[in-house]
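For this depiction, one protein chain was excluded, whereas all remaining protein chains were kept in their positions.
Chains here go by letter, A and B, matching the order in which they are written, and residues are numbered from 1 within each.
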Amino acid sequence: MAEKISDDFNYVGKPVRKVDSLSLARGEARFTDDYDIQNEVYGVFLYSDIPHGRIREIDTAEALSIDGVIDIFHHGNTPNTLYTSAGQGYPEPSPYDTRLFDSVVRFVGDRVALVVAESEEVAREAAGKIKVNYEELPAVFDYERAEEPDSPRIHADGEFPKIPVAYLPEKNIAAKIDIGFGNIDEGFKEADFIVENTYRMQYASHCATEPHVARAYYDDRGRLTIVTATQVPFHARRIVSMVLGIPISSIRVIKPRIGGGFGGKQEVILEPYVALITVRTGRASRIKLSRKEVFVSSRTRHPMRVRLKTGVKKSGEITALEMDALMNNGAYGSHALTVLSNAGSKVLPLFNKIPSIRFRGETVYTNLPVGGAYRGYGATQGYFAFNQQIDIITRKLGLDIIEYCKKWHIREGETSKIFEALGEGKEGVSQVIKSCKLDECIDRGAAEIGWYEKRGKRRKLDNGWVTGVGMAIGMQGSGIPLIDMGSASIKMNEDGSFNLFIGATDLGTGSDTILAQIAAEVLQVPVDKMIVLSSDTDLTPFDVGAYASSTTYVSGSAVKKCAEKIRKDILEVASQMLGEEVSGLKVKEGTVVSGKTGESVSYSDICTYSLYQGGQHQIQAEASSVMPESPPPFIAQFAEVAVDVETGKVKPLRFVSAVDCGQAINPVLAEGQVEGAVVNGISYALTEEYRFDKKGRMVNPSFGNYKIFTAPDIPEIKTILVESYEETGPFGAKSVGEIAINGPAPAIANAIYDAVGVRLFETPFTPERVFKALKSREE
Amino acid sequence: MKADFIINGRRESLEFDSRATLLEVLRNSGHREVKSGCENGECGVCTVLLDGIPVNSCMVLAASVIGREVTTIRGLTEDDDTGLSPVQEAFAEAGGIQCGFCTPAKVLVTYSLLSRNPQPSDEDIMNALDGNICRCTGYVKILDSVKLAAEKLKASGKESRKERGK
Partner (left out) sequence: MNKSTDPEIHIERGELSWRYPQKLSEVPELLSEGYIPHGGGTTLVKTPLVKSKVKRGRGFFDLSRLKELKAFSLSGGTCTIGAGLTYAEVVTNISTFDINHILVKALSRAASNALRNRITIGGSIATFPVWSDLAGPLIALNSRLKLLDSSGKESTCGIEEYFKDRSIGRNKLILYAEVPASASVSYYYREVRTRFDYPLFTVSILPSGTGGMAKAAGGAEATGIAKAAGSVGATAATSGPVGSESTGDSAGSYIVVVTGTRGKYRKLQVASSASNLPKQPDETEKTGLQFPDRQGMSGEYLEHVARVQIRRGLEMLEKAAGQGRSK
C-alpha cells in the first residue's frame, strides 16, 4: 500500500483523545507512588553539606540505635562499581565517574549515605544523626575557571570513559570536541567584517510536577521488581544489573504513568538504591525525593557559554563560523559529551552554505549540581547564541532577517557536512534533507505575529513600556540515527482488538496514543481497538526510551512495520476464508474487503478462524526499527515583548511558533508539545535560575524561590502546524518533542533589542539584568 | 488521633497523626488520586476542595478540618460510574491532559470556579489557576479546557432543566 497524503488518513492526523485520558481525568491512573505495596521500608539520603571533601569517617551508631532504623548504606558497605547515571544506549558516551556512594563528596547535595527505616520520618530523623567527618578540599564553582591549574581536580579515582572519547579528568574536562571543515582562517580573511560574541545560559530544573520516585520489591517468584518514574526503563534495568551485579533476568522494571520527565527522568538516579535496599533487607522499598532534593540532587540543564565568531561579507554571506562551547557538568559527567555535541550538531547544519565551520567544545567538572538531559539538549544553548548572532548580523547589514534566514537555511535535497562530522559520541551519519517547510514556517509565523507592522516600530504603552518583536528559527532531530532502537509487538484478539506492546515510554507526551494511532491506521481499526501496554521490561520489547525526540519517528516506525506484518497475516487468513488472492483484498474499518465481489470478513471472524479453525496460529508479530537518518523538524518562533524602560522588566505579550514536524500524527498532542516547550522556554528565559551561595549551596531550591510560570504569566500563544510530509517517517511524521524550547530565549532577546536597543547575552533576562544593560547603554 | 471526615460525600473515620497534613491523611487512607508535588503549598498538585473551595491539602493540618467536606477528583463522578463529569470530559477533549499528574487539581479548581462563576473571563480563569503549576501543556490547552468545560456545563444545565421541565 502506497503512502497517502494526510487527508486520506482515517486515524493519523486526527485529534484522537489520549488513550489514558479517561483514567487520568478520573484520578484512577496510577503513578509510581500510588501503588499499594505492603511491608515497605523507606530510604532517605543524607547529602553532603560541603562542596568538596574526603570522608574520613562516618559514624552511624546513634542513627542506627533509633527505633525503626533498619540499615544505613554508605561507601564503606556498598559496591563501588563505577558507572554513569545517564540513561543512554550501551556503551554510554558519558564517563563512568559515579559510584553508589563515594569516599569523596563533590558538591553540596552529593550522596553520602542512605538510611533505611520503617517510616520516612524516622529515616529523616536518623539521617540527621549520622556524623560525618570530612577532610575538606578546595572547590571550584566557576566553570570558566575549572581548567585553570590552581583549580582543584574533581575526579581522580580511576574514573574512565566507556567508549574511546577525549576524557581528561586531570584537567577537569569530562568531554571534548573539535571538528570542522573548510578553511576557517581563510574564511575569516575573506570576510568584510567579523562578528564575535559570547552568550551564556544558566542552570535550570525540569520541574516535572511528580518528583523522582522509585520502589522495589520481590514478586511472588522472587524476582526483583522496580516500579519507577523513568523515561528509560530498559536502561534502568541494565544499569541496576551492572551496578549491583544482579542478572538482568532477575530484574523487572515497570514504568507506570509518569508525571512529566523533560529529560530529568532519563537518568538512573533512584533505581539502583531501591534495588539495593530490597536486596539487602528483603523488604519492599521506596525512595521519593522531596522537591528540594529534586532541585539540588537530581539533574539540571547544563549551563553553557557559547562563543560565536562569524566572518561576514557585505552581501550577507557568512564565510566562516567558529563556535566555541564551554559546558558546566557539575560534579558528575552525565551527558557530558552529547549535550555539548548537540549545541553544534543541531544548530550548525541550519545554515549549510557556510563553507568553513569549526566547532570546539569542552565540558568541565565543577563542585556544583549535576547536569543531565533536558529538553532541547544543548541545542537550546546553541540556538540562543546562533539566533542572536543572526539578528546582530542582519541589523549590521540592514537586511531583513526574515528574508535573510529564508535565503541561507538548509533546504530539501541539501545536506550539511555537520551531519556526518558530529554524532553522539562517535561520527555522525550523513543525510539529505527530504522535508523542510521552514520558509512556510517563517512566512506564516511572521504574518501571525504581524512582523512587518511591528518590527522596529517601538510602540509605546503606558508608563514607559515599549514593545518589540524578535524571531528565532531552528531544527532538531528525530532520534539518534543508527543508535536509537525502538520495537513493538502486536497480537490480535478474537473480537478484532489488538494488544500493542511497546517499549517506548509515554511520559505524558501521549506517545501511547500516537503509536496506537499509527497501528490503527495500518490496520484500519478505531484507536480504541488498540490495547496499549508500554514500558514493562518483562512484557514489552526493547526500546531505548523517551529521549532525543525519538519516539514518534523511531518507535513509530517500529509500530508501523509491526502492524504491517499483522496486516499481511490478516490478509492471508482472509484470503483463505474468502478464497481470493491477497492482492485483491484490502483492509477497511476492521474488515477485509474483496475488491472483486465486495464481500467482506470481519477482523473478529478472521482472528477466531485463525485461533480455532483453519491454519491455526496466533496472529502476532514483532518489529524493530533503527533509523539510518534523523530528519530534523524545523521551526520559526516569534516573540512580541514589552519592556519597561525604567525598570528593565520584560513582559512577553505574544508568542508564535510555526513548526514543520512532518505529518502530525495527532495535531492536538503535537500542539501540546510545542506549547509546553514554549512556556518552559519563556520561563527559563525570564525567571528561572539556580542561585548559589559562596559555598556552592543552592539557596533557592523550592517553587517559592525558583519561579516558573503559571497560567496568568503566559503571553498569548499561537501554534501553527505547517503541512509537511517526511517520506522516511511513519505516515510522514518527524519529531516535535524538543524543538520548540529552543526559540523562546533568543526570540525574546531579539525582541528586547527591537524594543529598546539593548542586547542580552545572558539568560535569564531578569529585570535587574535588563535594567543594567539599559543603564550601561545610557552611559 | 481519630476523627471523622466527609470525603466525597461519604463519612470516613480516620486515624492520623495530630501533626499530619490533610494530604498525608488522604493519601494514607487510600485517596491516591490526590497527588503530592512539593509539600510546601507552591505547586498546587495536591489541591482538593474543602467545603467546595480549593485548598492545598499539603498546607492544611488535618486536625483543623475534622468533620468538613473534602472533595477529591473521585468525588466528581459517581462510584459505579465509569464516565467523566463535563469538566473532566473537557480536559480530555481539549488536550488539557498530558502527564495527568496535575489534572485532578486543575479539574477540581475548574469545577469550583465554574460552580460559582459559570461564565468566567480569561482573567477569572487565570486567577483561579494561578497556583497550579503545569510543566507539560504550557497552560494553553488548560485554558481551552476550562472554556470548553463552561460550555459543556451550560449545555448540560439546559439539558437538565429540560429534563425537569418534562
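A few notes on this one:
Basically, a contact is a pair of C-beta atoms (placed from the backbone, for glycine too) under 8 Å apart; a residue touches a chain by one contact, two chains touch by 3 or more.
Computed from a prediction, not measured in an experiment: that's the story for all the values here.
Residue A:Glu125 is the one among A:Glu28, A:Asp49 or A:Glu125 that touches the chain missing from this view. Contact between chain B and the absent chain runs through residues 1-4, 17-21, 40-42, 44, 47, 50, 53-56, 58-61, 63-67, 109, 126-132.
What chain A contributes to its contact with the hidden chain is residues 121-122, 125, 463, 646-647, 683, 687, 689, 691, 700, 704-705, 707-710, 712-713, 766-768, 771.
In this text, only the chains that are shown with their structure count from here on.
Inter-chain centre distance (chain A to chain B, centres taken as mean C-alpha positions): 30 Å.
Taken together, the chain A residues at the contact with chain B in this complex read 15, 17-18, 20-22, 24-31, 33-34, 206-211, 257-260, 262, 290-291, 507-510, 668-669, 671-672, 674-680, 702-704, 708-712, 714, 717, 719.
Across the interface of their complex, chain A is touched by residues 32-40, 42-45, 72-74, 77, 82, 84, 88-89, 91-95, 97-104, 107, 125-127, 129-143 of chain B.
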